[in-house]
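The structure is given below, and queries will be raised subsequently.
With one protein chain removed, the remaining protein chains of the complex are shown where they sit.
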C-alpha cells in the first residue's frame, strides 16, 4: 500500500485523539465487575467522561443521554442482561454508537447465547481477542476464559465474516492489533506484553473505542485510534516502569500526557486491502 | 466573620482527624461498584476501617455494629435498594450517623425516587456536587451523570433548603467545597482539578464524611473535615504527581501522612453566616 495512505491513517487517528480531548464524550459503560475502576480511570485519563449505569430502569434513558455505549459481557448476571436489552436499542434509536466486547465468548454458554442475541443490533465496533472473535463467528477457538489461545492473524477471516454479517468495524487485539471493515484493514504494531499483565487493560480499550466512536463517524479510524492510543501509551509506560504495579500507574499517566505529536511520532500503523 | 471563628474551625477539623486516627471508626459502606476499591483504600489510609456489607440479611445487623453508614446510590440495583431499606433504619435506631451521597440524582429515575424516599430518614450529612444537590432539592440541575454541570455557589440555596427540610448538614463539593447547617456556612478552598480526574475520589469523600461523623457529634466540622482532608491531601499530591495515575497513588500516601499540624498549615477555611 502507498505510504501516503498510512500517513493519512495516522493523521486520522491523531484527529480522533484531539476530538476526545476537545469534546469529553460521555461514555456509558455496562461492563464487568473486575474492570470498572481501570475502565473509568482510562477514560478520565484520555479526556472522556465515564458513567456506569446498570439498572434496567435507568440504562435505556441514560444510553440516550450518553455519547456512546460500551457492552462488555465479562461478568454478566441476569439483571445486567436485562438492562443491556433495554440500553442497546435505546442507544441505537438515539443514533449513538455502541461497542461490543465479547469477553470469554466461546467456552461459556450464557454470554455466548447473549452475544449471538445482540449481534444483529448493529454494533459500531466489535473488539475482542482472537479466540473471542473466532468463537463469535461460530468457529472453534482455543480460549479457556478471558485469555486468547489464538493469534490475531488467525482470527482475520472470522473478523471479516463478522464485518460482513453485522456491518460492524472489527478490532482484533493481540501482539499486533487489527482494525478492519468491508474494504480496509489497518494494523497497529505498537504495544508491550505488560499490557496483558494488568487486569482490565483490554476491557478499558473497549471503552476507549466507544469514546473514539463518539467523536467520529469514521469507525475504522475510531477502532484503530483505540488500538494505537492504548498501545503507544503502553510502549511509553513500559520504557520506564518494567513491572506491572508501576506499569499500571505509568500507563494512566502516559494516556494523560499523550498528544497528537507524540502519537504521530510513535504510531506503527500499516494498511492493506481487506 | 471574625478570624478567630475560622481559626476555631480549623482547630475543630484537626481534632476530627486526630479522633479518626485514635479511634479507627468502622464505616459500613453501601456504595457503588466502581469505587469500592478506592473508597476502602481512602478509609484505610486515613486510619478508619472500611466494611462493605450489602446482603439484606446482614446489612441491618451490621449497620448497628458499625460506627457510621454510607449510602451511595451510584450503581443501585434492586437488591441494594432492598438492603439499604433495612440498613438505614437500623443505623438510626442504633444512634449511629449515616451519610447520603446522591450520585447522579436528577437525570436518572430509579435513584431519584429512592433518594426522595430515604431523605426523610434523617441523614447526618448529605454530600453531593452542585447538580445533585439542586436536583435533590427538587430544582432543575445541569448534570448529565456523575459530573456536575453547575457551580457549587449556585447550589447553596438548594443546600439551605435541604438543611431546613431534612435537618442534615450539607456538603456541597466543587472547586470550592461548602459545609452548611441551619446557622453556619464554612467554605474550603483547598483542592486541585486532578481530584476530578481519578474515579471515585468524590465517592470516597462521602465515606470519609461518614468516618468523620463517627467520631464527633459536631456535624458541621465533620463535613468540613471530610472536605479539607481530601482537598489538602490532593494539593500535596498534585505538587509532586501531575498526572492522574501517579496522583491517585500520591493521594493515598498523603492521606496516610497527613497530620493535624500539616492540616492547620494548609487549610483554607472561611466562615460566613448562613
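Read from first to last, the chains carry the letters A and B; within each, the first residue is number 1.
Here is the rule we use: a contact is a pair of C-beta atoms (placed from the backbone, for glycine too) under 8 Å apart; a residue touches a chain by one contact, two chains touch by 3 or more.
From a predicted model like this one, the values you see are computed outputs, not experimental measurements.
Although one chain is not drawn, the whole complex shows that of A:117, A:147 or A:259 it is A:147 that touches it. When you scan A:111, A:154 or A:192 for touch with the missing chain, the hit is A:111. When the missing chain is restored to the complex, the residue among A:7, A:161, A:189 or A:246 that touches it is A:246.
The missing chain, though absent from the display, is touched by one residue of B:133, B:213, B:251 or B:267; that residue is B:251. Touch with the hidden chain on the side of subunit A covers residues 32-35, 37-38, 74-78, 104, 107-111, 144-147, 197-200, 243-246, 248-249. Touching residues on subunit B toward the chain that is not drawn are 26, 33, 36-37, 40-41, 44-45, 49-55, 57-58, 61-62, 65-66, 79, 248-253, 255-257.
Everything below uses one rule, namely that only the chains that are shown with their structure count from here on.
With centres set at the average Cα position, the gap from subunit A to subunit B is 34 Å.
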